[in-house]
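Structure, as structure tokens:
The complex is shown incomplete by one protein chain, all other protein chains being positioned as in the whole.
Order as written gives the chain letters A, B and C; numbering starts at 1 within each chain.
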Amino acid sequence: MKNNLLHKLLLALFDNLIWIIIAVAIIIFSLLSDKFFTIFNLVNIIPRVAAIGLLIIGQSFTMITGNFDLSSESNVGFTAMIAGLLLATSENGGLGLMWPTAVVIPIMLLAGSLVGVINGLLVTKLKVNNLIVTIAMLMILRGVIYIINPGVSATKFPGSYNWLGSGTLFKIPYEGKLVSFPVSALFVLITFLVAFVITRYREFGRNMYAVGANRNAAEAAGIQSNKIILTVYIISGFCAALAGLLTSGRMDTATPRTGADWIFQVQAASIIGGISLIGGRGNMIGAMGGMLLWGIIDTGLNLMMVDPLLIDLLRGLLLLFAILLDTYKVRYLHSLAVNEALSDTKIGLKHKKLIYE
Amino acid sequence: MLLNKNDFRRIILDQFLWIIIAVIFITFSLWIGFDRFLSGTNIINILLHSTVLGILVIGQSICLLSKNFDLSAEGTVSLVTVIAAFLMVPTSSFGGGGGYEISPFIVIPLMLVIGTIAGFINGRLITKLRMNNFIVTLSMQLVLRGLSYIISGGLQIDNPPAAFNWLGTGTVGPIPFAIIFTPMLFILINWYLKNSYFGRQLYAVGSNSEAANASGFNSGRVVTIAYMISGFMAALAGWMLLGRVQSSYSKLGAGFTLETVAASVIGGISLQGGLGSLGGAFAGVMLLSVVDNGLNLMDVNPFWVNGIRGLIILLALVIDSQKMRYKLKVTPQSQPQTQE
Amino acid sequence: MKTNNLNNKKPFILQMKSIYKTFPGVQALRGVDFNLYSGEIHGLVGKNGAGKTTLVAILMGLQAPDAGDIKIEGHQVKVMTPGEAIKAGVAYVPQRVDLMDSLTVGENILAGQLLKDKLGFINWPDNYHEAERRLKKLGLHLNVRSRLEGISMAEQTMLVIAKAIFSNAKLIILDEPTASLPRKDIERLFGFIHSLKEKGVAFIYISHHIEEVFEICDRVTILRDGNLVDVCNVSELTMGKLTAKIAGENIKENERKSTQEDKPVLNVNGLTRRGFYEDINLSIKKGEIVGISGLQGCGVETLGKGLFAMENRGIGEVEINGKPFLPRNPRDAFTQGLAYLPQDRYHFGLVGSRTVKENITYPVLKRFLMPFGLIKNSDESDLVAEYIESLGIVTPSHNQTALLLSGGNQQKVIFAKLAATRPSVLILHEPTQGIDVRAKQDIYRIIDELGTQGVSIIIISIEIHELIGVCDRILVMYEGRITHEFLKGDNKTTSENILLAIEGENNRNAIKQK
Partner (left out) sequence: MNKRILLIMAFVTVFAMVITACQPAAAPKPAAEAGPITIGYGAPSLDAFQTNVMMSMTNYAQQKGWQVTTSNANFDAEAQANEVDFWISLGVDAIVVVPIDSKAICASVTKAKEAGIPFFTIDRAPTGCEIDMTVQADNEQGGKQSGEAIAAFLKEKYGTEKGTVLELQGDMGQNVAQLRSKGFNDVMAQYPDVTVISKPTEWKGEKFQSATLDVVGSQEVDAIYAHSDTVGTLPILSALEQLEKKIPAGQEGHIFLATIDGSNTCLTAIREGFQDQCSSQPNPDFGILVNYIEMVLNGEAIKEGPVVKEGAPWSPASIVKSDTGMMLNLATTNVTKDNVDATNLWGNIVK
């Protein structure tokens, strides 16, 4: 059946929407600027979105189960500041404890996860609307940052702590110079890989999709949706902590504003990456594509020396466009199902024009 | 018997906010001292806090009643203020306007129209294209603010003409006009929603859009109108705000969104739609104003303010959620939905 | 209650004793007993609102009984959660297919029990292979890798059943499993149920299709208005007896004399909608009351919604009072003189959280408009009072929240809403569903009055006895077509004949031949 082929095509296209967009973006930018497609940029694109990327992972997890976590941006600053306070000397804005990295990193990861636990419990136990809970948490955590370290940045961390954020794996000779390949890039890619494995090859991951796709059905299948949702919030918090580690390590500083106003980009990137707002759809590879696209667009707009005054507008339009595609994708798949269902009934066949309503 | 008990619970829950406000009020009075906290000026100040936020909350609440978010309002505020200032203010040495010096009596209607149009676009994107209201309005916020950046070129435009400012700074005798205007607006619109065709539609669509449609309402249109009202209110708020701070810049109004949602929810406007009243929402606004004012009067460490506000909001949310669960308890059929 | 000792050599797998359950407004179950042997197929029949669904919900652990105790395989069960119910081996196959449509067939089958290697990783080839194997055993051939969206309703239903069967359940509840299945799938399903029965799996089989009860069940339990009517062996029953038991006796009062005048009001010509109904031709006279009955999925529900413009109605002409009837949405339908009472009261009928008053006046609000879109409250209240009085709605005040009324009164509120629009044609979908006997009488009184006032009424229902009582004509739809017409007073108009028509003779004969 011919239109069946067409469907397959469209399905495949929808499933890989993000990569097509990326390809287009790369082509456009390469045409507009010969500088774009240089190894410098390609090495640069990932680290500039590395921290964001970790948040995207957390966000995607929650969104796959049909929830939001907007608090993660403050969580980044929160965990980073905790680490900063414990690591830095007092004249560098810390508490002067100068605890070893090996102790501090677990602590910050724990703190991040703890925030996740609170979010999760509020959402699952008290049934507070997940969106607003996390918004409130966003305010509270930012407030807490200012409380624990009034208006000072902590800086000068041990190299072991910074390695993840600013370390170099190896150098690539290019046009006589040496381009260093950053650890963070590899790290975020690996994390995405792990996330992908979890969502694809672990039962927990599949249960996430089940809960997001149809909570009742999932519960009927014996999946404890509350447990799943709680867990994804914890994971989201954990990822936020990792992001905090990455970004503070990269800047060698934890500022009170670290992570402020990131969440919008994170949401945008995840949605562009095909993580559907209605839950149960999208995969981590797509989300990674979303991250890359976000980096590519940023770099590209920079390369073309776009007036910074225009960036907001462009991002807004881009996001609108992305949601539009997402909406159509879902709607198309839906109509597909309806038509398929119709195509095997005998009733009313004589009116050919009604085959697809 | 059972129902009566529930009714009793409902009454307690609905009035809970006033209890909280009372408690906070008393605490502050004791802490700060009655002479300072309860002085005439300070009461006026508390009300002044609530004016601009209040107008935005009206719009937000109406959207929430229709079971939608409007996160774009603050973008609208930024855009209309910048446009207005740009059109009215003469070019000057520093961050002047466009030099058109158009009369406020043309500019003000223009602002309101622009705001309404922005709302209309939101509404259409959401109802016709069935896009997620949260993200649509979020990105609209960026688009609108982006436009205002382009118009203002990032610069600041000061001193709109006096004729423009009366909404923000005008006074009736000793009393600022704004603190009469906003409550009046609340009372008026609240009354209107209760007694008007649109109000009925709004509540019906918000609580059960399918049934509303089956009863002959056009939920799409209702939602769109709700967004247009919200846009109009945003423009109104922009007018008042610009009149008060007397300088416009693209960041003006930034951060209002969360506060409006918070105030409405605290005021008992449920995120599940169709539940709550503007009266409650006003209480929510008052709560925030009292808290802000109190935090300003006590010399609490400036770094603590945000944390405390966040906590209060969270508290209010928990109350709201309990209200929802109670509502679900009464209806055996509907399964609890934790997200849209 | 009379238990027969036909197969008491087998152990009880389920014993439910004197179960009580009340919802606000509805006494759903009044001391119902229910016993199930392992390896039997037990029909659970009764009209809508008889309590079947509630009983099952309790067994599923979705709702807690107010009183009564449950034994599964002899073990007392205190409070059951869905999880425990499943552990205990209870599986439920719901009426409306409820699957995760963004996931693949294979995943839907194995959800919650995916195969993992020793490291706990999911091995997709194995899983898909397993899924395929299981489906093959069922005789189902689906692409387990394809997403669920893009798979037909029939296949989805089969999947749900398959899932339940795969989850190694000892007790499977089939709730209207055949509602949307083509005949060949039905027979395949029955075949499989039998094969499992031999393995000692017990089935609770809920169905409106008395036909199927006779075809597959060993015993049958009959409920009516939350009471246990009887439990008996199918072999000792005839369709007539069973139907009588189901319907109960409270039909006589509903007998009404026809009030139809010889003036056609509604004319439907060759109305066809792909996949739901085709070539529907109707002509209904003023004051006539017509019943339309048919199996679920025979297209009659969609016909109602379609005429009311809640759904696309397909092509074909419709006229009301000689004027073409072309509504774009329910509002137009009202203004053009057609009103519809939806089956799903809570979803489409009531705005539950609003007041009685508001619910009654929603469609006619425009009448009370004053300048600035305000509403003339006094006039509104008058109208509301009028209808509350004439329909005998029991409510503490006009401003009572509609949801807090009893089921019957909620239904009356919706009637008031529709009547207020002064329709020429009124379509009622299962008007007496889920409400108690007394309320039913009132509802039929109201219908009668409306008819007398000259409203033409279509009642979509499978409560055949009630239809026989009220209607001037009864039409039967089968697979999207109107196949039979039964006239009032005609001696062919008996519940048995109508039932046969509903089942569709042809496949009935097919079964007889086997």
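Keep this in mind: a contact is a pair of C-beta atoms (placed from the backbone, for glycine too) under 8 Å apart; a residue touches a chain by one contact, two chains touch by 3 or more.
Given the structure is predicted, the values throughout are model-derived calculations rather than measurements.
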Completion exercise
For the chain not shown, touching visible partners are A, B
Fill in the blank from the handout: Cross-chain touch to the chain not pictured, restricted to A:L110, A:L186 or A:L314, is A:L314
Problem - Interface with the unshown chain - residue positions in chain A - result: 32-35, 38, 40-41, 43-44, 47-48, 51, 92-93, 146, 150-153, 155-156, 166, 177, 247, 250-253, 255-258, 260-262, 298-299, 301-311, 313-314, 317-318, 320-321, 324-325, 328
Practice task
Considering the whole complex rather than only what is displayed, give the residues of chain B touching the chain that is not shown.
Solution key: 32, 36-37, 39, 41-42, 44-45, 48-49, 52, 92-95, 129, 149, 153-156, 158-159, 168-169, 176, 241, 244-247, 249-255, 292-293, 296-297, 299, 302-303, 305-306
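Please note the rule applied: only the chains that are shown with their structure count from here on.
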Fill in the blank from the handout: Among line, ring, star, complete and other, the chain contact graph is complete
Fill in the blank from the handout: Note: of the two pairs A-B and B-C, more contacts are counted for A-B
Practice task
Tell me, please, which chain's centre (mean of its C-alpha atoms) is farthest from the centre of chain B?
Solution key: C
Practice task
State, to the nearest whole Å, the distance from the C-alpha centre of chain A to the C-alpha centre of chain B.
Solution key: 30
Handout entry: Interface hub residues of chain A, defined as touching at least two other chains
Key = 216
Problem - Of all residues in chain C, the ones touching two or more other chains - result: none
Fill in the blank from the handout: Per the touch rule above, chain A residues touching chain C in the complex are 7, 11, 197, 200-203, 206-207, 209-210, 212-214, 216-224, 276, 280-281, 333-334, 336-337, 340-351, 354-355, 357
Completion exercise
Note: in the complex, chain C contacts chain B through residues 23-24, 63, 308, 310, 329-331, 333-334, 340, 342, 346-354, 358-359, 362-363, 365-366, 369, 372-375, 377, 401, 403-404, 417
Handout entry: Of chain A, residues touching chain B in the complex
Key = 66-68, 122-124, 126-133, 135-140, 142-144, 146-147, 150-151, 216, 264, 267-268, 271, 277, 279, 309-317, 319-320, 323-324, 327, 331
